[in-house]
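Left out: one protein chain. Kept in place: all the others.
Residue numbering begins at 1 within each chain, and the chains themselves are lettered A and B in the order written.
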Amino acid sequence: MKKYSPPKWALSFLRFFYKERYVEQIEGDLFEIFLRDGSTRKAKRQFGWNTIRFFRLRYLKGIDDYEQLTTLAMIKNYLKVAIRTLIKQKSYTAINISGLAVAIASTLLISMYILHERSYDNFYPDIERMYRVANGDNGRWTPTLLAQTIQAEIPQVEAATKVNGLMESFLEAGNQGILQDGGLWVDENFLSVFDIELLKGSKEYALSEPDHMILTETIAAKFFPDKEAMNEIIEIDGDPFKVVGIVSDPPKNTHIPYKYIASNPVDPEQKYYWSGNNTFTYAKLKPTARRGDVSIMLADLYEKKVGPDYIAYTGHESFEALVKEYPNRNFAFTLIPVIDIHLKKSHFTLGTQGDAESILIFSLIALFILIIACINYINLSTARSAVRSKEVGIRKSLGSQKKNIILQFITESTLITFISVILAGLLAVLSIKLFNQLTQRAFDVVDLITPGNILVLIVLLVFVGPLAGSYPAYVMSRFNPIDALKGGITKSGKATLRNILVAFQFATSVFLITVTLVIYLQVEYLKSQDIGIDINNTLVVNNGIQLESKYDVLKGQLEQIPSVELVSKASHVPFYGFPDYGYKVPDGSKSFSPNNAFLAPGVEKMLNMELLDGRFFRKDFIPDTASIIVNEALVKELGWEDAVGRKLRRDNIDYTIIGLVKDFNFASLKREVEPLIIRYGWDAYEIGIYHQRFILVQFSSKNLRKVYEEVEEQWSQISGGYPFEARFLDETFQLQFEAERRFGMIFTTFSGMAIFIALLGLFALTTFILQKRFKEIAVRKVMGASVPSLIRMIIKDFTKLVLAGSILGIGGSFYWLDDWLQEYSTRIELSWYLLTIPIAIILIITWIVVSTKSYKAAVANPSKALKDE
Amino acid sequence: MKSKSYQLGELEELVLMIVAILNEEAYGVKVMDEIQSQIGRKVNISAVHTVLDRLEKKDFVSSYMGGASAERGGRRKRLFRITAEGSRAIAYVHQTRNALYEQIPKTILGYG
Partner (left out) sequence: MKGTHLGEFEELVLLIIGVLYPNAYGLAIKQEIANQTKRSPAIGAIHSALSRLEEKGFLKSHLADATHERGGRRKKLYEITASGKQAIEYNRSLRNTLWNQIPALAWKNL
């Protein structure tokens, strides 16, 4: 059997906490027991457990002869009494602690999230000098030549780099090949702008050649598990790259979560146009540079470099004329601080987007939950004071001073807070996985330990615990002992205040329920919209380009499968994102940038597009390469009466419109349908390679898995080992609601929590109110009141509170939801029945809780209550 | 013997007697084992330490450091011996209890 040794932590624990003169004997005894138990794993656990069992005041360093210190003895006494009280009132303690623990756990998670979101990119030493160069105010893409030009021509720029990514590519080394995401393609200045330390390799050499690459440690270990990665060759989509550097994995709070960095210098052989935007540009300014000066020079550079290419493309007379025509557009390059990218300019990110609004919502929810838990606490304690007034009376008549009583109550509340904090920590740790799913982040348990959270806990323990106890303590310490003993004090704290607080809890619950409901209804409504095309029964296979001329082979093979009806190809597919191409009306009167896609014949049948006028493309009909099909939105944008027969120009080629299709949604249901041009997707490989990025397979079978596997099998035979990647089109359509789905999930989770805490409070409050009115109920019963009438009487009070709170909650939620819905071009109306559902839910739950509790009181034998007199 | 009353908790009394029985060989683990074998009760080692500390504070036992041994990972034992005061305490408790016991009418204890 394996021999274990005593746990190291236990030994350090002993030495750290316990007085030296005790450590030796304790350790000795524990060792002896450990050896006797056979040094097993169980013995090791026992060792640790015993160490903790020795955690007593008298062994602790710094506490000397504590029994002689009266204050410590008093505290010990307060603690003892507090523990007894808490154990005696089990349900009260459980409700209070679980409510607080859930609230604190939410706060811990949320504050960790907020801290993380606000910390993006702050680890670069020169972050205050680092900028993203935007095209106009919000354009992500910039001309390829921009980086090298500003580095050469603007003296205040210390370094600038062009960046592409993050990309997914097929990486091959030795005999393993994987589809690897996180590829960042950069030029040789990248490391001068982004100060990333190389664990191996030299900064100067690393990105000096076009076929160099840098790996993160994770990727290096993945491809070369048992050898040194440096100087090895990895093929990226077939091209060999040499590993010349190793870096650590980037921190989680980066807006560029790269996994490897590949060299991608400007190709001197190629001609670049300033009007083409193909890369991202980053710049680092010199320490002495002023942002304002650089901005002016960037605007100037735009006019000088981009201006000529741009007006050549649009056909304007001069740059001034162009600017005049679009007064709302900023024809300049602008500087966006890198530190602002994640939250304030999140569409510039290369990773997952941050959202300043969700931070606000998160903070508000955390605050709500904390407030609800605090209200519970205050309500319960003051209500309870009625029940405990006798105890206070006895203590007072036995000579307790006000101070003692206050201290006693404060000890109790501090103890409750303390236990809640420990439970909350546990809860937060356990729910971190779920939280990661909600927020799409990758937090570890250690991330919970932030300065903010430590502060929160200290504030809770040092201030909130004592403060929460001090109000009821103050109220009770003022009781006249004689009245208290007689049981005459039933007025416990301000009843109105308590009612307001309870109403507020209901308001919050109704608010959260309404928001959750409306988000859900809106998403369902969007999904049920007629998008104008049929997206069912279509499988979209990615990476069609990898097949090259073998597309025809695959098409032939797939058509052999009985359940496959049609195979075709496209450059872009609805809901995968369409690019915009510039076109102009041949007479030069108008230039614009509609969405553009190349679709091979057959796609229109597959998607069931509706033709309003003209015809679709013909198969293998070469003249159709100069034909286009447009949608209604385009015709409307250009202000035409008809479309078929008209021409549009691009790159000096005139395209004739041969068909007009009914508008269908291809981007997002959040937006109106935009103008679209459909070009001819060629079947012939030589010209059409770009047009076969996606292969579309229409099938008739209900067995989706079988279809997927059959297509995959054919792909594997023909593609030569390139990984198969495919998704059903309707699934992709659903994915666009991912953000809403997550948003809804966050609301559901936290509103569930808030309602849970509020219900705990309601439950406890009912209990105390019934206790207080126990005699009244008994008297009424003796006088002949029936059980249902008694229950109705109690429910009536709560119903009023629920209704008052609901009106407040509905009002608040409608105000906010109205704003939220504005984002959507098609949206539901906030109607009257939405008002009733959340109120009904809360009301029914309240009734159930209150009536079950009061039923017990109402059926109880009245003599029991009256005997006490 | 002085006329003085002694008060000993139940576990205190047992531990004190065991310290006396073990005669200079009493230390934590040993006392724990002895409670187990003589009385059949399982006590946690930390509880034994607590009782021993309390007895020492009351002056019923005294302690000194013994030799180190390998089975204790080189740590020394803290050995306990009963003091005169401790002896008086168990003697007192023993006599009091026996005296009470003798006064109980034998009929109720079932000797007839």
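Just so it is clear, a contact is a pair of C-beta atoms (placed from the backbone, for glycine too) under 8 Å apart; a residue touches a chain by one contact, two chains touch by 3 or more.
Note that the structure is predicted; figures quoted are calculated from it, not measured.
For the omitted chain, the shown partners it touches in the full complex are B.
For chain B, the list of residues touching the undisplayed chain reads 1, 5, 7-10, 12-14, 17-18, 20-21, 23, 38-40, 82, 84, 87-88, 90-91, 94, 96-97, 99-101, 103-105, 108-110.
By definition in this document, only the chains that are shown with their structure count from here on.
The mean-CA centres of chain A and chain B are about 63 angstrom from one another, to the nearest whole unit. Residues 6, 24-33, 35, 50, 53-54, 56, 58 of chain A touch chain B in their complex. Against chain A, in their complex, chain B makes its touches with residues 27-29, 44-46, 49-50, 53, 65, 71-73, 75-78.
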